[in-house]
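Structure incoming, see below.
Excluded from the complex is one protein chain; the other protein chains are retained at their positions.
What follows is chain A.
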Amino acid sequence: MEILKCTDVEKVFGKGANQVAALNGIDLSVEKGEFVAIVGASGSGKSTLLHILGSVDKPTKGSVLVDGVDIGQLNAANAAVFRRRKVGLVYQFYNLIPTLTVRKNILMPMLLDKAKPDKDYFDHIIHILGLEDKLEALPNQLSGGQQQRVAIARSLIYRPAILLADEPTGNLDHKNSKEIVDLLKLSNRNLNQTILLITHDEKIALETDRIVTIEDGRILSDQIRG
């Protein structure tokens, strides 16, 4: 089942002489349950692609269908609701709300929707991510690895169609990086979660099912690993 389809996606920043094409005709299709790594050098356009897929930015041209929804056509409010329910975003710098406890940070997408959390699913995620004893802590009371695990839990809580992770290990040491990648793999396997992982670390990319290489805003190669 195709969960993501990008067709001829372009993104241009700036105007006139200062125009820069960050993405230049991206065509990409991802099936449900795939674990895809998007790799590329700094400035290749991989983060821009992730932002567009996560509906936090809009393409200049082309269409992006996520779970059948053309996200380029959504207005601000609908795009927000879409992000809340269909996309899980994990950033390099965690982006947790500093004044909320771990529990509230994780549940925030559901609270925004006034939806009742599934307690069993919540406990399951917490257990997988090893956050049972940190639920009442504030983000600044956690280590970097723990904060990133909270961010992953938050991104999974709504069972999104797609989880987008932007250099999730970029701010972590080797041990914590490995842990985070293992957790992502675990979610992919156990929860059949579709994951797009952006990284410039080849070793991490090799942990995924498929590696898409981007250069100068174009897909240079798309390699499915056995």
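Note that a residue touches a chain if its C-beta (ideal position, glycine included) is under 8 Å from a C-beta of that chain, and two chains touch if they have at least 3 such contacts; residues count from 1.
As a working rule, contacts and distances are computed from a predicted model.
One chain of this complex is left out of the view, and of "ABC transporter permease", "Formate C-acetyltransferase", "Porin" or "Nitrogenase iron-molybdenum cofactor biosynthesis protein NifE", the protein name its UniProt record gives is "ABC transporter permease".
Of the candidate positions A:Lys5, A:Lys32, A:Lys61 or A:Arg85, contact with the unshown chain belongs to A:Arg85.
When the full complex is taken into account, the listed residue touching the unshown chain is A:Pro109, out of A:Gly45, A:Pro109 or A:Gly145. Residue A:Leu96 is the one among A:Leu96, A:Leu163, A:Val181 or A:Ile219 that touches the chain missing from this view. Here one chain is not drawn; of A:Gly54, A:Gly72 or A:Gly217, the residue touching it is A:Gly54. One chain of the complex is left out; on chain A, the residues touching it are 51, 54, 56-57, 76-77, 80-85, 87, 89, 91, 93-101, 104, 108-109, 111-113, 139-140, 147, 154-155.
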